[in-house]
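Contents: one structure, followed by commentary.
Yeah, one chain of the complex is gone here, protein chain that is, but the others are all in their spots.
Think of it as A, B and C in the order they're written, each chain with its own count starting at 1.
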């Protein structure tokens, strides 16, 4: 974090409330509890995701462990008609937008390539091709601004994604059209095995200035700070002042995905050090300190998490495998001769087995 | 040019020598005369290019009119084994690298897609796909640095090109590998009909800082200033300190290409205003002022330019049209069955006309 | 009926579509004040404003990516890519996003996006300005691909493409931009025949010639000039879905087929046509399907392009060979 303003921080790792000369936010006790509940439930969902993959119930899982404050803090600032464009790791964002845990698991179980209706939930589908969603978000924001709407748009992406042409072109669009767009980068220090530190010449948030709009660095494990800077960026977007790049400094506590073996490229010490900055513990310490929550509340949330875990475990096994013919359902919105022919072929082909009694 | 340091300038538009606190350069009288000769000859070549296109001798021409100082000033700083990666408009760069006028016209006459040997001249072929060459330059610079060589590389591109993903990815490579690379952007104010001003949020040279390396703004119509900043950037590259982005602020005095009609999108006034900042007049005024050149020298160069024009006019008409079979010559470096077959087909097909006496 | 060039017909088609549906927006490089390098969008920004005719930065991936976002917001974007050779930076957005997002979303997201792409050679241009990339898009499931052969078709199919709820790659044969034809601008597009089918543009009995886009005129001229054989010419027009029904019916009658396109032959559209007809007309074919295509080479320098591109003589040569079989 050389060469940059210090990160915006409103909570110390021990849960003390800090003052930041630039940003502040007022959060009620009830809202604090909601944030805590969100973060705990998302973490449980995430832990279940990893476990379910190990048990063979999911094809893959991309854990968001450690990034709950960045995701919940930012996404909870959005209004219902604002739009979020998340990546494969942004389970907290999806959660905050109302994507149900089972909708979310469908992709990783391999029963769908998506899982929910982006229009209805105002949450785009997970984007897997790194950086591609940043351009969709820019286009969406452009549409909102052409329509004179006050809807804001948030594009989520990782530190590694800032290397991709698409993300930089999104910066160009954002600056050129002064888009009502928040570019929210979770710098979790790693792009699979590529460390952020040492490689790049400048901290990510400084990239924005070069394109002509502000960038801000925030402690991504501090949910209040994340909310404060996101809220400010959303306000800016709505008032027509253009885009903001937020770099949320956080850490990917888990593997890149369940297919990854991080011991090949990073030390246990590093992970340890970051575990001392855990976002949930920080929030619970603060809530306890100011009396916004107590042990009984924490126990209640824990019970809720257990329940969620059970629902998820039971539900995921019952996620329906779509029938083979459904492959042809939404290739096109309008009738398409080749698709119709191939669907008919598949049906006939399958029937031929039924005839033989092979089922 | 808001929000930025003033451009480096060593010559006023009237040819007065200025001091710049940051950069300076010592140029002998003989070297000044050489620069002047280069710029006048390149301009004549360029004017002939436009005329030849009008006469139907070229398919197209992309004039560099007005950008001679930026091109000659920068390219003349290169050592023979340094490498330049020019665009379709960088005739001054090609000239300085020893590409002959007729080699250069071949592309625009449609007898070749290239025209010279990049390896021999240390000058890559013109790049037409905007921004693509910036990555080649980065790779070349990476190669030089892996080999422990002190060769530097210069990537040329326009203001419009800074919108493309490829150019931004080149910035990423440049910063990440601390490449011995100079990223030389001629901001000629226009990308076809897209004005630079008003659209973008930040001046181009500031883009570099966001990626983690320095950017500098130079008066692109001031050949001495261009040399000073380019020389400094090359020194920096050679000494292992990494890349520099140079924004040479200049103007495209002509049409985008001979197919373009700039009256549709820019005013004659604007062009007029810039013509008062002509790079050649500026240099001749300075050279005259300090006694480095006199009328007889200017007349001599004028005569040389006339001669060049004649050579070009005569030569271009005689540029050989390659035989049809040559289409197959360099598709692959090694034998390729399909190509061999198709070549044989073409030969037989053409012979069939010869048989009929159709020739 | 008005006589106009294909460029003018496309312009008129865009204008009609924009008048009819306020959600239609255009975006691309230099399409506003300049009216596009081929002037296909000439005057539209003046008349519809900068919010509907949007000059974009020089970034093709951004243009297509933004169009996807605009469509998610309920607009119907029509994108201009300046030249065929500059569509490749947008390839990921087209192939991995535009083509797949409707399916990814289980049909909840519609992408009524048209990508206008001036394509093909024959205009004496420098490199990257004469490409025929259609096979890439035809091979990509989720896209529709269409190319009009003349001004009258261009006027109608442009509007139909914009009306389609699927993403459409709309290939404009740039060497035919200046060809004139009678255009019925009063045509009721809603009742016009479906554009997703091929059409017999010249009836004949001895041999079928299949072609599309810029090659339709070439093949018509070849057919006309053949001294003895009666050539039927089929304009495929809809490249995806590739309508081979009309073509197969034709070949069943003539027993012979020549396929013509500018793109390189290997794994080009001609291969698909030959494969389909070879299967469907196995007993009717009296000669193998012959392909007349560009060679498997990078587009050559302009002065050689006449040797690379199929022309009247090469079409006739193939017709004679298929007849002699």
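In this section, a contact is a pair of C-beta atoms (placed from the backbone, for glycine too) under 8 Å apart; a residue touches a chain by one contact, two chains touch by 3 or more.
Quantities reported herein were computed from a predicted structural model and do not represent experimental measurements.
Enquirer: Please identify which of the visible chains the hidden chain touches across the whole complex.
Expert: A, B, C
Enquirer: Any idea which of C:13, C:57 or C:89 touches the chain not displayed?
Expert: For the chain that is not drawn, the touching residue is C:89.
Enquirer: In the whole complex, not just what's shown, which of C:240, C:254 or C:303 touches the removed chain?
Expert: C:240
Enquirer: Touching the hidden chain in the complete assembly: which of A:166, A:247 or A:278 does that?
Expert: Of all options in A:166, A:247 or A:278, contact with the hidden chain holds for A:166.
Enquirer: Out of B:10, B:45, B:69 or B:129, which touches the unshown chain?
Expert: B:129
Enquirer: Write down which of C:16, C:73 or C:100 is the residue touching the left-out chain.
Expert: Of these options, the touching residue for the absent chain is C:100.
Enquirer: Since one chain has been left out of the picture, which residues of chain C touch it in the full complex?
Expert: Its contact residues with the unshown chain are 61, 85, 88-89, 91-92, 95-96, 99-100, 103-104, 127-128, 135-136, 138-142, 240, 242, 263-264, 266-272, 274-275, 278-280, 282, 285, 287-291, 295-298, 325.
Enquirer: For chain A, which residues reach the chain that was dropped from this view?
Expert: 59-60, 88, 107-113, 128-130, 160-161, 163-166, 191-194, 199, 259-260, 264-265, 321-322, 324, 326-328, 331, 338-339, 342, 346, 349, 352-353
Enquirer: What residues on chain B make contact with the chain left out of this view?
Expert: 83, 112-114, 116-120, 124-125, 129, 132, 134-144, 146-147, 165-166, 169-170, 172-173, 176, 329-334, 336-339
Methods note: only the chains that are shown with their structure count from here on.
Enquirer: Count the C-beta pairs in contact for every pair of chains, then give the pair with the highest total.
Expert: A-C
Enquirer: Among the chains, which is located farthest from chain C on the basis of C-alpha centroids?
Expert: So the farthest one, by centre of C-alpha atoms, is A.
Enquirer: Taking each chain's centre as the mean position of its Cα atoms, how many Å separate chain B from chain C?
Expert: 36
Enquirer: Which residues of chain B are in contact with two or more other chains?
Expert: Each of 163-166, 199 in chain B touches at least two other chains.
Enquirer: Hunt down the residues of chain C that sit against at least two other chains at once, touch-wise.
Expert: 57, 59, 61-62, 89
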